[in-house]
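A single protein chain has been removed from this complex, and every other one stays in its place.
Note that the chains take the letters A and B in the order they are written out, and that residue 1 is the start of every chain.
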Amino acid sequence: MADAPLMEIEDLGLSYATEQGTLRAVDGVDLALHRGEALAVLGESGCGKSSLAKTLLRTLPRNAYPPTGQLRLQGREVLGLPEERFRREVRWVRIALVMQAAMNALNPVVRVGEQVAEPLRIHRRASRRQARQRAAEAFEEVGIPTDFLRRYPHELSGGMRQRAVLAMALVTEPDLVLLDEPTSALDVLTQASIMNVLKRIKHERGVSFVFITHDVATASELADRVALMYAGQVVEAASARAFFDEPAHPYSRLLMAAVPRLHQERPPSPIPGRPPSLLDPPAGCRFAERCPWAFERCGEPPPMAPCGERHHARCWLHPGLGGER
Amino acid sequence: MTTPQPSTRPPQAAPGEPLLCAEGLHTHFELRQWGFVRVGSVRAVEGVDLTLGAGEAVAVVGESGCGKSSLARTLLGLHRPTGGTVRFDGTPLNGLSGRALKRYRARVGYVQQDPYGALPPFMDIQRILAEPLIIHGVRGRAERERRIDTALAEVGLTPAADTRRKFPHQLSGGQQQRVVIARALLLRPAMIIADEPVSMLDASVRVEILELLRRVQREHRLALLYITHDLSTVRHYVDRALVMYGGRIVEQAPVTDLLARSGHPYTEALLSALGDPDADNARRQREVPGGEPPSLVHPPSGCRFHPRCPHAMQGKCEVEPPPPDFRPRADHRVACWLHE
Partner (left out) sequence: MSPWLQGLTRLRQYPSALAGLGIIVLLVAVAIYAVTAIPYSEARDLWRSGEAWQDLPTSAPPVWADRLLGGDAPRTIRVATDDVVMEQERYEGVRLQRATLPVEFPYGGFPQEVNLFVESQFDDRQPFVRLTWRTPDGEAIPLGARRVGESERISISQDRQLESRLGFAPQVGLFTDAAPGTDDPQVRQGTYELVIEAIQFEETATLDANLVVYGQVHGLFGTDHKRRDLAVALLWGTPIALAFGLLAAVGTTVTTLIIAATGVWLGGWVDAAIQRLTEVNMILPLLPILVMVGTLYSTSIWLMLGVVVVLGIFSAGIKMYRAMLLPIREAPYIEAARAYGAGNARIILRYLVPRILPVLIPTFVTLIPTYVFLEASLAVLGLGDPVLPTWGKILNDAQAQSALYHGHYYWVLEPAALLMLTGLGFAMLGFALDRVFNPRLRSV
């Protein structure tokens, strides 16, 4: 590990003020991402995936408290930057975001070409011609015929709109693109072709991706590394190989067994129970209540412990923490 | 017979005749401009033949917009078919109205995609579940409560007393869907139509709900029509699967057969676009047919799949009429010229 990772997240935390009290949506998240890597952030609904993405880009809703912890881009701390500088130097310049359901958030009265060029005009202060030129290139890159530039969003199919949103994230040539559930609303074939586009871009351009999804199979389509979240925390971070073949955390293992598969005789088995409330999470391991391997020690909060090459898990069972399997 | 009987009614169809039988079913929606000028029609369901035996679980698989929900709604009597016939338990559905239609509705349960949307947000669970009973004339509070408790226990929402007083927003997505299933079971139907019952739920909850549906289907010997866009959630939960494309059924077969020996190029495309989780997935491009899903207003001529099909045969596949069902195996039907 010669050079600093592209992105390093340390002890990141985010809370929301709600009517019922403080809701800790992201709690002590540590992650590292190298250039050209794709990290899949996996987790079930409400575990804090979108909140994590919003914290990284600081596009937080008004009831969010200021995030805590550190976010370093190539060794430079940016979480503490004043908003104005963050906007000028980081957002969309270094990190671009494809929001959840972004394809439905396109402005219906502006041509898609103009919307795709918009980030360039704002963040790179490009001329109108340059911007149009780049937008056309981005369209080709994501596989939309360039004559679609002059169309309005409703004239595009769902898959096309999702590609347009993707193009919008790519025009400024950021180092890192955050994708929040980019394919969840699409059908299988469209989903697969968009994943194909992402794979190609990653391969050809060396862009890094943080790819948020709740679908294990979709995660495996792009990920070099996987971070599994549970109740606001990352419970396992590993290479895709290690995660899909030998998951370390009990939740990871149960989750893999719960995935319906096309080619498997054994039926998937659901995970009993429900995730805890983030308003008042349990003091110890957050998965303890549903964990078939839980023992006394699980009443204390386990730290992230190494269990292999760039492989960490938040579980007391783990050899790194002296527990026996 | 407005009051449903205390036990599951045995289907009364003649032995050998399936419970539900649709033939040449068409459902078209008129497209109008400014509210009255007809400018065409959406052919959401086009010539669907479908049978569903008592106690049989069948999946309908297809991508978004291929007409799955329209098919479900037509079978439920929520849309009037533009053509074709549906027979349920020996009676044609087409002319049903008033009491007969109401009676039919008591015999068919409906589970929708969005569990939160499917429950009126201003009613508590007790009230939500009482509604179908009241509508179908189950008098007596005690009797209703007993049946509600039974239904809640059946879908695993125990103790029932905890759930009854809650409002939909106080339940998780999975619990909401259980309530929806309980409601579908309340009138002791002979058939359940579940339109994408798990696509809005989390992966871990999906399996629970599918297992629940399978269990009640088996226990009550219900016919189940399970609609999904995700082929990977079909195995283990149904007996037979139909693949729908552009308003038509293009392939049908027992589910294991379909997954192992799919006959239609579209089914193959679906199978190769999907994968089981594996680290190697990230390293290879998937084979995806190009092009867009077919327009239902101006559908492609001949085989609906021909513009995207890698095996399309010029001079044959684009010619009307579309390929009929061929039978490569006894219980396997494929509407594709490759199997002629």
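FYI, a residue touches a chain if its C-beta (ideal position, glycine included) is under 8 Å from a C-beta of that chain, and two chains touch if they have at least 3 such contacts.
Because the structure is predicted, anything quoted here is derived from the model rather than measured.
J.: So one chain is hidden, and I want to know which residue out of B:87, B:147, B:183 or B:220 touches that hidden chain in the complete assembly.
T.: B:183
J.: Can you tell me which of B:30, B:131 or B:219 touches the chain that was removed from the display?
T.: Checking each option in B:30, B:131 or B:219, the one touching the absent chain turns out to be B:131.
J.: If the hidden chain were put back, which of B:27, B:112, B:204 or B:233 would touch it?
T.: Hidden-chain contact among the options goes to B:112.
J.: Which one, B:44, B:76 or B:338, makes contact with the chain that was left out?
T.: Checking the options B:44, B:76 or B:338, the one contacting the hidden chain is B:76.
J.: Name, in rising order, the residues on chain B that touch the hidden chain in the full complex.
T.: Interface with the chain not displayed, on the chain B side: 73, 76, 78, 101-102, 105-106, 108, 110, 112-114, 117-122, 124, 131-132, 135-136, 167, 180, 183, 187.
Rule of thumb we're sticking to: only the chains that are shown with their structure count from here on.
J.: In the complex, go through chain B and note every residue touching chain A.
T.: Counting only chain B, the residues touching chain A are 63-65, 172-174, 202-208, 210-211, 229-233, 235-236, 259, 269-271, 273-279, 281-282, 285-286, 288-289, 292-293.
J.: Hey, which residues of chain A end up touching chain B in the complex?
T.: 38, 44-45, 157-160, 186-193, 195-196, 199-200, 214-217, 219-224, 239-241, 243-245, 254-256, 258-264, 267-271, 274
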